[in-house]
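The next block holds one structure in the form of structure tokens; read it before the comments.
Here the complex is missing one protein chain, while the rest keep their positions.
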Amino acid sequence: MTDAPEKNQYDLAKTLTIEVFLGFSFALLSGMAYFGSGFDLEFIYQGF
Amino acid sequence: MKFSLEYSSTAFFLDLLALSLLLLPIYLVASGTRTRQVTLTLSGLYLLLFIAPRLALLSLFFWLLVFAMQRLIANLENKAQEKPDISSLVLFVFIAAVLGTLTPMLWWKTQEWEFVKLINLSGNSALSLFSRTLWEIDLARNIIMPVGLSFATFRAVDLLVKTYIGKFRAMSLREVFYYGFFPPVLVVGPIIEYEEIKEGASGKLPAPKSDDFLAGALRTAWGFFKVLFLASLLQPSAQILDTFNTQSVSTIWIYLFVYTWFFYINFSGYSDIAIGIARLYGFKLKENFNNPFFARNIIEFWSSWHMSLYRFARRNVFVPLGGYRENRHLYALAGTMMTIALWHALSASMVTFGIYHTIGLILHRQFTKWKDRNNISLDHPAAQLACLLFTYLFVMLSFPLIVLPLGTALEFYGSMFGM
Amino acid sequence: MKSVDHALSLLGYKATPFGLVRIALWAFLFLYLAGLALPPGNRTIPFTENVVGLPITPLVTLPSDPAFIDEQALPTQGGLKIAWISDSSSVIYKPGAKFLDFSAMGDNRLLPVETLNQLREINQNDIHIDLYIRLSLRSLESYTLTEIALERNADIIVLTLNPFFVFNNHAIFKGNTHFARATRTWSKNPAVWYWLALLPQPSDHLWAGLGRHLNIFARAPAFAPDVHAAKLSLWKAIFPQIKGQNTDKLSAPPSGEGLKENSMIFWVTQRYLNGDLSKLVNDKNEAINALWYRQLIRLADFTQDTISRAILLQTLERIKASGKKAILYLAPVSENLREDETAWKQYQKIKSELKALQQVYEDDKVKLIVDIPPDALNGTVFVENDDVHLNEVGGLSSFLASSIASLTSKPEQKESTP
Partner (left out) sequence: MSDALLDLFAEVLEVDAGSLKEDTSPDNTPQWDSLAAMGLVAAIEEKFNVQLSTKEIMKMTTIGLARQTLSAKGVSF
């Protein structure tokens, strides 16, 4: 059964916004992790 | 002359992530189970090369021995089916194999500097027999502590136990090395079981699909964020461990509270990275943490903190010691708790830590019985919160024992209570 | 906590291959934009305060910084560009100065500066020196710097060979932060591709790749001190302060202390001195450099297929292939080395090995100076209890100046004999 066109637009828009959000959270997490570490990896306490 | 042997697991995971960018396309295309197992084994070995080539060589040697022992026990176990009279021999061989596997770890935990000297010198000298270039590169790498030895040891023991109880037949070298060098868990665990990375019923290893990549990548990024950003923010709390004798009581309590969160976020962050990267390859490893600081009782805490170690201790110590028998339950509890404690370090403070939590488990058992007898219910939210806070407090108080020698830890407790 | 899968299902998002590509592109875009907003940041470049007002540009970063080279330093136009590649043997230490103290280099003098003054005296002006100096520079790093100097089209390369390390397989590199930058230069030389697989870690390759396109990764190390300070002030704002503890110490950036005890000390003391350090310290238990270096020179390995020789040969080959002029000189050694007969014999063997290479590689453009003429060393004072570090230059700078001058002024250079 084919969805109504607006439903497709709605799904497409929703998917794209989610993807932008996911892309942003990747950038945020990895950027803050790398930049925020102060880059001095030596001091990172090693769990055991 | 001592060496600062602190090692950055972050560097290892960054290497694994970088290598995965190259490896995943190959992994997707070469989809045979054998090829995938060999690819993962070689990449695990390759990553150890960058910690130090001698570590890769020593790990190969360790897992070669495990392969030989596993095969021996499996064959003996087979023969014992027809001729049960050799079962005591099988038991003897099994125990000898387990003790042999535990020896390097126990030696390291008791004679750290001698063991570190031994593995670095012998590992490097052995390398010179194989390849001059690798030997020369090895000379310039750092002096290492046996990275991941405690994890590898318990993974190996788990394999031998399962072989002894007849769960695993004789395994090929490829399978044992695949289990031994599975990259994500090499350095800080989790202590996985072979079943978690075994090929499925179809004989195929799980192939990563889009949602595996997405979930794996997100989980890895989240892990790096926890370790490199969140934990590093809370790291100053560690100062209290060497300045407590001159600080106010409130500062000590606050810093210890923050330190437990630093410790948890840092350690669970590494597990997130390991589980996340394994997920990129399609493996769904069992969780290693489950909000341990929200546990409502001590048994719930221990089944949600470093869960892979807890599961290991339950199936390989608690059950054999008669955990499911009324009269032997207490011994099993104590044995399990001491295994968890002493795996971290063979020290007076960890023995105390083990006793402390064994008592906690026993008191919880009595309390539960008393509660059920008088059918008191703790389901009211306020009661649940009280249980949570009390459990957290009980655990927090044991943290100094993990990181300080016993004498210093006792001083720490003294200043905590203003003595 | 299977939170990630749960969160994704809450979002109602079903991952598809193209969806993943789009997400990756979005992530890359956001990181790129974040990078745009990031200024280069002021990297701490050692030796800057030693060359104020001089036509000399220090280029090598702190050991903890994977950039390895200060890419912001603008290449100079015109004039003669000399690339001076050396370790601590080019530092003229003020008596009492500590060797590995990156932060207190200010009041020490530099051999390249003295040599520049000498060059000006023999009216060799319009000269600019790119300074590729790092304390404890090893042969692999100096090979990478040679490639970088050629990339930045130096006219003359002046490269110091340290007698205690040139044939020492125990110390071909110091710390591994230079590999991220090295991947770029080594990829140009197929003869060393096998190094690319064995020495730089995968994360070095990743950093080299990402760093070229994303400022957030390339420039992050320069902000390490500011990030440290920001975290500390955040901590101070929220939590009670540790009394009596100088928490500012915590905010000190990771300067040179990246040089943890290097593994060479372990190998030498454990293997060759069976764990007994007494041969390296005086009666007041202070480490004596000379004793340590005399153990090191014993490690010199003259067999043909060692990696230390491979690195030296690659350095010479690449310079020859570039057609650029170069002076490679063996750093002078104090006469006190004679006190240790084995060490002195090794030193002679090192010189004869280099002289053999001299026959092969020396021509009108490339000089391999093994023996510094004795009169060039009168007035040269070595640090007490140290066979290679300098307190006074003496005639060394003028000797090097004349050697450089000899390369530049006479275009039709007859077959020269040292």
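Letters are used for the chains, namely A, B and C, taken in the order the chains are written, and counting of residues starts over at 1 for each.
One rule holds for everything that comes next: a residue touches a chain if its C-beta (ideal position, glycine included) is under 8 Å from a C-beta of that chain, and two chains touch if they have at least 3 such contacts.
Every value quoted in this text rests on a predicted model; they were computed, and no experiment measured them.
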For the chain that was dropped from the view, give me its touching partners among the shown chains.
B
With the full complex in mind, choose from B:K198, B:K284 or B:R315 the residue touching the hidden chain.
B:R315
Touching residue (missing chain; options B:I165, B:A348 or B:I376):
B:I165
One chain isn't shown here. Among B:R34, B:R71, B:R174 or B:R365, which residue touches it?
B:R365
Please output the residues of chain B touching the missing chain, sorted low to high.
161, 164-167, 286, 299, 303, 311, 314-315, 319-320, 322-326, 329, 365, 368
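Throughout what follows, only the chains that are shown with their structure count from here on.
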Could you list the positions in chain A whose residues touch two or more of the other chains?
22, 26, 30, 34, 36-38, 42-43
Residues of chain B touching at least two other chains
11, 214, 218, 222, 232
Okay, in this complex, where on chain C does chain A touch?
11-13, 19, 22-31, 34, 64, 216-217, 220-221, 223-225, 227-228, 231, 253-254, 258, 260
Please give the residue numbers of chain B that touch chain A in the complex, ascending.
6-11, 150, 188, 214, 217-218, 221-222, 224-225, 227-229, 231-232, 235, 238, 262-263, 266-267, 270, 344
In the complex, chain B residues that touch chain C
1, 3-4, 11, 14-19, 21-22, 47, 49-50, 117, 120-121, 124, 132-134, 136-137, 139-143, 209-211, 213-215, 218-219, 222, 232-233, 236-237, 239-240, 243, 246-248, 250-251, 254-255, 258, 276, 287, 289-291
